[in-house]
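With one protein chain removed, the remaining protein chains of the complex are shown where they sit.
And then chain A:
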């Protein structure tokens, strides 16, 4: 009986000591945003080519610029 009481006390005491050093660890979560500005590149290039008078080629060149921007990223 004494042995059981001693064991319980020892466990409780050990747990208490062990818990003293416990602290909440705040996990830092980092979210990386991949820069994909393809749509912006498309629309900007499209407008610029139209303004330079290249009516039929604007979409094609804008699409090419968009793909190029994806490769660069």
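Rule of thumb we're sticking to: a contact is a pair of C-beta atoms (placed from the backbone, for glycine too) under 8 Å apart; a residue touches a chain by one contact, two chains touch by 3 or more; residues count from 1.
FYI, contacts and distances are computed from a predicted model.
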Self-check item: Chain excluded from display, named as in UniProt, from "ABC transporter permease", "GLPGLI family protein", "ABC-2 type transport system ATP-binding protein" or "Cell division protein FtsX"
Solution: "GLPGLI family protein"
Quiz item: Of the residues in chain A, which ones touch the absent chain?
Solution: 38-39, 42-63, 65-66
